[in-house]
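Notes follow the structure.
Every protein chain except one is present and positioned as in the full complex.
Up next is chain A:
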Amino acid sequence: MGINIAMVCDFFHPGVGGVENHIYMLSANLIRSGHKVIAITHSHPPDRVGVRWLLPSLKVYYIPFPTIASSATLPNYFTFLPYLRTIVLREDIQLIHGHASLSSLAHEGILHAHLMGVRTVFTDHSLFGFDDAASILTNKLLEAALRNVDAAICVSHTGRENTVLRARIPPERVHVIPNALVAEQFRPSPVPPGGDTITVIVLSRLAYRKGIDLLVATAPRICARFPNVRFVIGGDGPKMIDLLQMREKYLLQDRIAILGPVRHSDVRNVLVQGSIYMNTSLTESFGIAILEAACAGLYVVSTRVGGVPEILPEDTISFANPDEDDVVRAMSEAIELVSAGKHDPLRAHERIKDFYDWKEVTKRTEAVYESVLESEPCDFWTRLQRTLDLGRFAGIIFAIILLVDCLFYMFLDWYLPEDELDMVEMHWEPEHFQEAVDEYEHSKKSETA
């Protein structure tokens, strides 16, 4: 018997990015193993509104909330409840899975879940510092949201340490389940990029956190040192101007190709043009881009930050400190190694393709869901006590939010009683699908016979 799961996150299709992709792939695989999954996100007016279906029967609710910045909605704690209550009750949801620590919809979903007797899981995808005003504020919001969560998932051991410190939750409640990739989508090209030219690929958002300053400082030095090296840089962002300036200043227009934004479906085709992948990120929770490049048979040079050292064996990736000279050193070694023909893309792909698998990730996530559903939910007083423990001021504020939320729920219960709601009936189940497939194949067989 499958579980009815609601994925709640501000960041979802049609937005693109690591979180969006993760939610989609996880949902698709959960559906495949017999669960019912819906996704709840904010709408993208004018055309992405209402209820939509995504391919393997994933229903997406687009809630009409305006966004404030970079696709995040305003944390207002109550306005989501009327929508969420109706959706959860109609869809008979048993578990809410929130994603991303900057998504206020996910926080709200976790806050409201206990009112409907729904259990909660939260996945944190990113790393945050502790020493600036924005981090202090968002860490407090996260701590409040995760006070009463049943389980949390982080994508790397570094991410787990970070989340435990930020949200002050017991470490045994946090699970480490990595991201995954579809290895078939990142096959190296059957003909390795030949010739003397060595192409270095950089695919990244061009932002400060991705270490574009390091790229800007090292690319001309590498070009000067190795006349047979060219760069292909994909992505867009505020640092684009610096890159263009650098290319113009050192007259490297014929050796540095700047592609601009690259669609995720085109990533593989860009990757296989080169033989070295360079990543200069200053912080990275998991580094899926590195994994994709390594899987496509590229030799990876990366800065040693965050969770990157955990994702691949030491001998398939070479590390540099986030310092100009050391990046040049690591890149020079990589270029020499690749030009000596010591790196075989096909062998690297064969080795890496089995490390990560969505089926495995789904199985491990299911185990978390099951343990959460088996555990005893904590009662209201424990919740209130835990919330009050948040701090002298924050505790009271969030306790008031919790209480008002309960009153609001009581009002909604009176205004729109549960027995007046139309339940969603799914006429389409995996068994039906299998039956249809069998029938089709049977008819085909009898036709040929």
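What we mean here is this: a contact is a pair of C-beta atoms (placed from the backbone, for glycine too) under 8 Å apart; a residue touches a chain by one contact, two chains touch by 3 or more; residues count from 1.
Assume contacts and distances are computed from a predicted model.
Engineer: Name the chain not shown, per its UniProt record: "DNA replication complex GINS protein SLD5", "Phosphatidylinositol N-acetylglucosaminyltransferase", "Glutamyl-tRNA(Gln) amidotransferase subunit F, mitochondrial" or "Trafficking protein particle complex subunit"?
Structural biologist: Of the names offered in "DNA replication complex GINS protein SLD5", "Phosphatidylinositol N-acetylglucosaminyltransferase", "Glutamyl-tRNA(Gln) amidotransferase subunit F, mitochondrial" or "Trafficking protein particle complex subunit", the one UniProt assigns to the missing chain is "Phosphatidylinositol N-acetylglucosaminyltransferase".
Engineer: Please identify which residue in A:D47, A:E172 or A:D254 touches the non-displayed chain.
Structural biologist: Reading the full complex, the residue touching the unseen chain is A:E172.
Engineer: Using the definition of touch stated at the top, determine which of A:G98, A:G306, A:P345 or A:G395 touches the missing chain.
Structural biologist: Touches the omitted chain: A:G306.
Engineer: Which residue, A:P14, A:G50, A:P64 or A:P238, contacts the hidden chain when the whole complex is considered?
Structural biologist: If we include the chain that is not displayed, A:P238 is the one touching it.
Engineer: For the chain not shown, which residue from A:G109, A:G159 or A:G395 touches it across the whole complex?
Structural biologist: A:G159
Engineer: Using the touch rule from the top, list residues of chain A that touch the missing partner.
Structural biologist: That gives, for chain A, the contact residues 127-131, 151, 153, 156-159, 161-162, 164-165, 171-178, 208-209, 211, 213-214, 216-217, 238-239, 241-242, 245-246, 249, 280, 282-283, 303, 305-307, 309-313, 322-325, 355-356, 360, 364, 367-368.
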